[in-house]
Structure formats: C-alpha cells, structure tokens
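Incomplete set of chains, arranged as in the complex.
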Amino acid sequence: MPEEMQQALIERGDDKGRCRPLEVCMSEFDTQVVGILGTGDFSRSLARRLVASGYRVVVGSRTPKHAVALFPEEAEVTSQLEAASQADVVFVAIFPEHHATLLELKTALAGKILVDVSNSSQIKRAGPSHAERLADMFPESFIVKGLNTISAWVLQTGSRDGSRQVFLCSDSSKAKSTVLAMCRRMGFCPVDMGLLSSSREIENLPFYLFPSWGTPILITLILFIFFYLYNFVRDVVHPLVKAKKSVFYKMPIETVNVTLPSVALVMLALVYMPGLLAALVQLRRGTKYDRFPNWLDKWLTKRKQFGLCSFLCAAMHAIYSLCLPMRQSARFRLLNDAFKQVKEGVEDAWSDEGVWRMELYVSVGIIALGLLSLLAITSLPSVADNINWREFSFIQSTLGYCTLSMATVHTLLFGWDRAFDPSQYRFLLPPTFMVVLILPVSVLLVRLILLLPCIAQQLRQIRRGWERSRHIRFILPNDDRVTGFDNVSHV
Amino acid sequence: MPEEMQQALIERGDDKGRCRPLEVCMSEFDTQVVGILGTGDFSRSLARRLVASGYRVVVGSRTPKHAVALFPEEAEVTSQLEAASQADVVFVAIFPEHHATLLELKTALAGKILVDVSNSSQIKRAGPSHAERLADMFPESFIVKGLNTISAWVLQTGSRDGSRQVFLCSDSSKAKSTVLAMCRRMGFCPVDMGLLSSSREIENLPFYLFPSWGTPILITLILFIFFYLYNFVRDVVHPLVKAKKSVFYKMPIETVNVTLPSVALVMLALVYMPGLLAALVQLRRGTKYDRFPNWLDKWLTKRKQFGLCSFLCAAMHAIYSLCLPMRQSARFRLLNDAFKQVKEGVEDAWSDEGVWRMELYVSVGIIALGLLSLLAITSLPSVADNINWREFSFIQSTLGYCTLSMATVHTLLFGWDRAFDPSQYRFLLPPTFMVVLILPVSVLLVRLILLLPCIAQQLRQIRRGWERSRHIRFILPNDDRVTGFDNVSHV
C-alpha cells in the first residue's frame, strides 16, 4: 500500500470505535463516496447501513446543523450542494413531489449516478414514473431506480425474516452495475430489471398483492360456486322437492365435500391444458419461434398457481372426507341402519360390490393425493432451486400426468356405474362426476394423441429448432423446458 | 497483461495439474496472499478451501517440516513469522488459550487483518470474547471475528446441506469488507454482525439451541399442562368422584384432544396481542419513535414462533380428532348405543340440533385449519423471501385475524349452549371452552376498537411519523411493517 494512501486514510479517520493507528486498504471500493439527499427515516437508515458496509457517507440537508444529530457520527452531514459535489453515487431520498427542488444542484449532479428510492402513494397505470421524471430533469446524470421495496426498518436491522430482494433498473448499464454491487455489499440480493422504462413497474411493486394468483384464485372461486350450486340443486333441492325431505344439514360439509374434488380435478386439468394447446399451436405453425397468443402465454406462466389451487382443494377434500365418520349425522344414520337391520333380521348386510368400489376409490384417491403433495412440495422455491431441468420436467410432466390419471381413475371409480342409473339424473342433471370428467379426460386423450410416434417426432423436431418455413427468429417462451438441453447450435 | 506479471505467474507456478505455459490474469484478487496460523483440522480444511477458491495460501507452523505433508501442495508451509510477514490477511486457527504465543509476531502482524476463528468450549455470558482479547494483544492489527460456526468438514466439502451462513464482525469496516468478500468467494453467505463487541455473541452462536423458541415452547408447555389438568379434573376425576365411574382410558386421547385446541387458540391470540399492545402504547405516547418496553419488543419479534406453536397444536388436534371414530372405545360405545336403541325401540335417533352443531363446528374448524396452514407455509424462509411487504402484511394481518376469528367461531359453535347448562359446571369449574375464549375474544374486541375511524386515523398518522410533541429520534422497531412503504421523508 502506497504511503500517501495510508496517510490519507489516517487523516480521513472514518473508522471510529477502538483507536487504530493504521487502516488496511485492500478492497476495491475504498474511495467510493456515497451521498444521500434527504434526512427522513429512510435516509437515516440508509446512512447507517452504508456506514456499516464500509462506505463513506455524505448526507445533504437543507439544515445540516439540525440534521447532524440524527445521523451516525461516521456520516458527514453537510449542505445539499456539498454532498452532491463530493459523492459519486447520490441517493435521492426525498418525496417525489419535491424532486424539482433539486434542480439547483443540476451542475453538481451532472455525470453522477442518481438513485431514486421514492415510492408512490398509489398504484400508477400510465404516465412517466418518478424515476423517469427525474431522468428528464437531470439529463446529464445517470438515473437508477431501486431500493424502494425495502423498508427503513429492514435497512437498519438487515432483518433475516423479510425479503432481501432489491429491484433495480437503469438505462445506463454501468450505473446499474455500480448500484448492483453496492446493494450486494449491503447484504441485499439485487435483481436486474432492465431499462429505466421498468421503473413504473418497480414503483408499483409495493402495491402488488399476489399478482400471479389473481386469475387462478378467481377461476377456483367460479368453479367452486358453479359446482356448489350444481350439487346443492341435486343433493338438497331435489329431495326437498321430490320427497319433501329437508336435508339442509348437508350444506356445510357434504355438499362442500362433493364440490371440492370437482374443483380440484378441473383445476388440475387446467394445469396441463395450456401445454397441450401450445404443442398444437407449434404443430400447426410448424415452428417454435412464433410468439403464442397472449392469453396462452399468460396461462403457461400460471400453471404452478393453478396446480397449487388444485392441491389446496384436494387437501381440503381429504380432510372433509376424513371428518365424515366423526359427525353426529353419520352416527345417527349408522344407528338407524343398525335398528333397521335388526328389525328386518338381516344377519349379514355385506355387499361385495359396495365394498370393492369404496376400497378401490379410496385407495386410488390416497395415491393421487400423495402424488399431488409431491408436486406441491417441489413447487417450494427452496426445493425447486435444487433440481435440474430433467428432474423438474420429470416431476411436473411425468409425475403430473400420473397424478391427473390417478385423480381421473379415482373419480371414475367413485362414479362406478352411476352414469347408467336413470335415478341419478335428478332434474335431468347428470351426476356431478360426469360433468367434472369432461376436461381431464379430454386432456388425457389429447396427450395420448401427441404421444403417437408420427406426431411426437414432428413436435420433437420443432422444439429442436427445425422450422417448416426456414427463417430464424429470437427465442420465445415455449412450454417445453426440456428444450433447454439442446442449448448449443451449429455456427 | 504486462509481461513481468505473466513471468511472475509462471515462476510462482501455483497452478498444478495439466501443464500450462501461461496464466491469464483478469481477476482483481490475484495478489492476495492469505496466511493461516495453526495446523489443525480446521487449518487444513481452510487451506484447501482457500486454494480451491484461487488464493495463494501461506501456512505458519512451529514445525513446518512436519506439517508440510498435511497441506495441499499448492499451499506454502513455512514458519509462523514468515507466514505472518507475507500475508495480508491472517487466519488465526489456534486454540484461544494459545493466542498469547503469537505475541512474538506482533511486529509482523501490525497493520494486518487477523481473523479469529476460535470457538469456546462453553457458552460465555460475561467478560471479553476471545476476539476482544486478541484485539487487546494486537492493537495495531485489525481483528475480524468469524467463520467459527463453520465446521472443518463443511469447509472442505462445501456441503450443500448445511448452512452456508458465516457471521462476521469487526471494528474496522474495511477489514470486515475484505473478509466478507473472501467468504463470498469461498462460496459462503457472509452476514455482517457489526462491531467487534458482537464477537461474544458470535462465539456463543454454536451453543445456541433454538434461542428464539425457548419462551414460546415454554408457554405452550405451561398452557398444555394447565389445560390438561383442568380437563382431567372435569372429565376424569369428576365422573370418578360423582358416579364412581372410571374413565381413565380417556387420558391418552380424549383429554389430550380437548387440551390441544385450547392451547392452539390461546397461542394464536398471543400472536396478535403484542401488536395491539404496541398500538395502544403508541396511541398513549403519541409517537412511534419511543422504544417499547423490553418485554414487548421481545414478544413482537417472537410472534412467528408463537404462531407456529399454535399451528402445531391445531394440526395435532386435527389428527387426534380424525382418529376418534377409529378407536375401539368409539366402536364399543356405538355398538352399545345401537343395542340400547333397539331395546328401547327408537326407530329414528336423529337430533337436528346435534347434527347442525357438529356439521357447523367441524366445517368452520377445517377452514380455520386451512387458513392456519397458509400462515404456516408463508413462514417458511424460502416462501417469505418471495413476497413483498404488502403481501406479508396481508397474510400475517388480514388472513391472520380471519384465522383467529374462524377459530373463535369454531370454539363458540363447539360450546353451543353449554355455557348456560348448569350440569357443565363440574366442581364449579366452567366448561373449558369458556376459559379458552377469554383471550381471543378480548383480542378481537380491541382490534375492532382500533378500527374505529377516529382511533384508526390517529394511529395512521403516528405511524407515518407524526408526533404529538415534535422531536425526531431514530427509528425503532414497531409492529407495523407496512410503515416500510412510506420510507421517504421530506428534506
């Protein structure tokens, strides 16, 4: 280490606490001076964090004399102009409404990196973002948007609980790189979100409430309401109308328990449908390089959410089913049956068909639930991170279709011969299981057709990059993550 | 690359294996020489890891001739003095009792970074840590504490199983930065723990056994024992005393199954109580900048653990309940009931009230358990890392209060009209569910009061930083993580 550098470090004396005569200098960051404009909660927490991460911090305030008490003593509190001049990277931690007050620093900020950490007070669907407005005000600075999703509290404590992801975007890749490295050094996990045009999205991030779950939950609810009403009419209204028998007590458990598996199976079929549609589209177009219709693209990215909704319904169905024999109603019906059996003098009520039907569909149902649980577990981020493409594809495709088949067989065994029993067509409505089976059976059939050698062969070629009409375009999303493997093409 | 550098690399020849005439030099780390004092298991594993990560390693031993065979051939084994002189960063991998033997290297170690990796043989509650003693011995070196939580075995294999977190602290932020970067390069996830005064805590880390779980588990156990005895007296002792009927067989399952939901509900109420207390404290003080009493602070940070204990009890309660109809005792009681019904000639034992009560409370109970499971899943670190503040607050607050309400309704439906039935007051003890409901009902009531517009408005202002008596202080922990959003204040 050159002597004058050591001297400079000693003079600067930015290491407090125990007295140290010398300062070792090995890191490449040393000379980086970071400015912060603003003295609010966020500014103070950021200053502490930066100081703790070894940066030299200069805070710019309009009233430095008042503000100095608020900041860690390692940070220098000075005028805005002074802070802007000294620093290489300047965090703009003031309300976006007041960004314009910084215009007087324009010259001092020229050529500097400005990090806009501001948040909106509400979601914004159109118009320029705060960061884009800042970029217009300071065309000679390099604007980076980010850190707005981090709270002052997390900044200060580095809490291990909350998310440590920090989203960044900028039109200048160098400025972005610098801030990425700073975030990493502060202990965050920066995520590069591309150009500054993403800043509106980043500013909207704190307002999102499970955006990828909206559609799947909505569809689950619609299906639930539809099947609940269907079963309500068949199981509660029908006996009321036909036999004047009030069985409203079925509403909280029994009707729900017929509805849940219906929703679960249809949702599971909806997980595998977009993949098949994508394959059909690719076969028709003869290329994988054409973008899918927008709705299909969105659907493809939401298969995990559809699957988890299906799993939730299936798990609830299992618990509801297991609760059935525990209920008073089951007990009363059993006691009454015993009374009847004794009265009628039937020594053995055993019915082999009834026994076999139930043993089989319960057994298949348990296996289907077990498989579905495996699918759900591998959806956990930490598990998914530890498996390779082939394993992912095995679980989500092979195991997934096994699960769908098992669930379909479970439903068929439950239905048994009821499809051919006219008394099951109450109010002319077919039994619920028949309505439910339409989609999964179609999905399984199309899947089987796509496995026919001639079609499978063509599809494989297309996914390897072959095109019916040769012209190469950029890679676009496709449903076959396995194509990831043939990732090297000829020169 | 300058020629003399290439030459130096060739001469140094630290790249074994295939013979390579030249060495490319692009990384900024190249010249970093790392020393290790000590030749034990840890030292050897560290040497291998450092070599594999591309560092030049110099090991200092008292008997270099004997030690040389123990180290990878890429590492240079020499005298302690030689190692201390050459290296920029020196790992001190000798027993802390022998730290004093290093005093002869004082001059050579001046200005160097010393990393103390030692562990204690037992937990230490007071007095200076090993690292602090080392700092007193070598005032001209820069002491960093860390890596002690990593085992020699993990160091050598980089096992993907165990934790890769490495805790570091130092009074010199530059020294800390250097070691942070080294850890990152060795494949660990370094966590900055602040100043060297944290070293005692870091040295105690390997002795901790779920420190954040102590209080919650203790409270769960106390509640369990209390409610178990309460139910034992009511359900087992009472029939024994009053009717000379021995029902001790209820102890392993039935009494446990009444105890578990009681514990679960009280624990769930204890999750939401500290948040309400914090709000009340803030309302009374008129500011969010005052530190909460210590017990409240601790309680606030342990809500997750309280919630998971509650979930565990609720899940066990569900399994116990599902097991009820499977037991021999249930079978015998059913058979005896059937016998009685036949004897008494009751054709239909159906009781609409009994049926409705049970259908409802089972149904609500399942929903409460489902919601509680969602809360538990979002507590998994990998899931929690992928959600933003608003989602976190939605799940933990909105969904959490839904769960608490559902569980309360489940208990109320279970109680039905028993609170007004004198025969339920055995030994003058009120039914268990009444004792259980005190806390959750109070919590829900206070929550409702805080939602009143006038109070909610004042609370919102306080959490935005408004103070009844204006004087700004540093941010302190508060229960409202949502305040994270308004993280930008005016200059």
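The chains carry the letters A and B, assigned in the order they are written, with residues numbered from 1 in each.
The definition used in the following text is that a contact is a pair of C-beta atoms (placed from the backbone, for glycine too) under 8 Å apart; a residue touches a chain by one contact, two chains touch by 3 or more.
Quantities reported herein were computed from a predicted structural model and do not represent experimental measurements.
Within the whole complex of this structure, the shared sequence is present as 3 copies, and 2 of these are drawn in position.
The rule is short, and it goes like this: only the chains that are shown with their structure count from here on.
Between chain A and chain B the centroid-to-centroid distance comes to 24 Å (mean Cα coordinates, whole Å). By the touch criterion given at the top, residues 15, 17-18, 20-30, 37-45, 51-54, 61-62, 70, 80, 93-96, 98, 101, 117-119, 148-154, 156-158, 160-165, 185, 187, 205-210, 249, 251-253, 256, 312, 315-316, 319-320, 322-323, 325-329, 331-332, 334-336, 338-339, 342, 380-382, 385-386 of chain A touch chain B in their complex.
Only residues 28, 32, 88-89, 110-113, 135, 139-140, 142, 160, 171-178, 180-181, 191-192, 194-196, 304, 318, 321-322, 324-325, 334, 337-338, 341-342, 346-352, 354-360, 362-363, 366, 369-370, 380-392, 394, 465, 472, 474-475, 477-478, 481, 483-491 of chain B touch chain A when the two sit together in their complex.
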